[in-house]
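The complex is shown incomplete by one protein chain, all other protein chains being positioned as in the whole.
Entry: chain A
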Amino acid sequence: MKHFLRMFVQVCLYFYCKCLWRCLKFVVRKLTGRCELQRICYNTKPGAARTMKIEASLKGSKSKRLQTSVSVHPDAIEKTIDDIMELKRINPDINPQLGVSLQACLLQIVGYRNLVAEVEKLRREPYDSENPQHEEMLLKLWKCLKPNSPLKARISKQWCEIGFQGDDPKTDFRGMGLLGLYNLVYFAEWDTGIAQQVLSDSLQPKYSQFNKAEWEKKKFDKAIGYSFAIVGINITDLAYNLLVSGALKTHFYNVAPEAPTLTHFQQTFCYLMHEFHKFWIEEDPLDIMEFNRVREKFHKRILKQLQNPEMALCPHFAASESLINM
């Protein structure tokens, strides 16, 4: 009974607050002569802060048309903007800027949703060693990371050198499917210098701290670093979780002036790999068994950074000023 009462009070409180919020919005609208969407666009800087507010406003709207506008097809965005303007009785001739701003926001919102779907599709596609395209990508990964030492056979212990678990990487992609491979290949292909550096560090990051006798005494020579490819697949999981949970919205809405794409996601992965590597060295773990602890700590740190609406994870490809000012 007590429990029921408490719940009842909570429900009442919820509706009361909702009602109060609506009244407040109504009063402000009458006072300023602007609807919520207008107020957001005029008062908030472009970027994640604005787009996220617009998204929340659209989703929480009482109008079905506005609610569904966040999931329209990218081609239908212009039409949707017209509908919203009409519904809100905003004259586009008096407020030309509003339509443009709204369109930019909606492009990002819809783009993010589509990116989640695209990434999910890649993740669900398992690595198939019968598929020549998959095989080609895998071999490309090797070539980019180890340009000077050719792979002797498709099934070879050499795969361990770039951090796979055994002699055939196909079983290592697991739940991340092709997404893991795509990310690794992108990192190795477009950020080759850093990728090779990270790989070589990962093989023996602590060697310098030991003299040779100590090193041999510890017998940790093989396990003290981490496995590059396996960690890459784990960091793919981390990036995927950030994306699906919506945490990456801040980042993408700040760096992708139009719709965020798979390339943006892969660049984010490169950034996370590099950052994780630095974090790993900073944390100075005793051995690989601490991986999940360090990973968790890193995850929390990134999440915290992403709570800041100004945050962009990869400043080197931030959007150009002119586009952001739209």
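Definition applied: a contact is a pair of C-beta atoms (placed from the backbone, for glycine too) under 8 Å apart; a residue touches a chain by one contact, two chains touch by 3 or more; residues count from 1.
Everything below uses one rule, namely that contacts and distances are computed from a predicted model.
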Chain left out of the displayed complex - its UniProt protein name, from "DNA-directed RNA polymerase subunit beta", "Mitochondrial import inner membrane translocase subunit", "Large ribosomal subunit protein uL29m" or "ADP-ribosylation factor-like protein 3 isoform X1": "ADP-ribosylation factor-like protein 3 isoform X1"
Which of A:Glu36, A:Asp172 or A:Asp201 contacts the chain that the document leaves out: A:Asp172
Hidden partner chain, touching residue among A:Ala104, A:Val119 or A:Ile230: A:Ile230
Interface with the undisplayed chain - residues on chain A: 160, 165-166, 171-172, 174-176, 180, 219, 222-223, 226-227, 230-231, 233-234, 236-237, 240, 287-293, 295
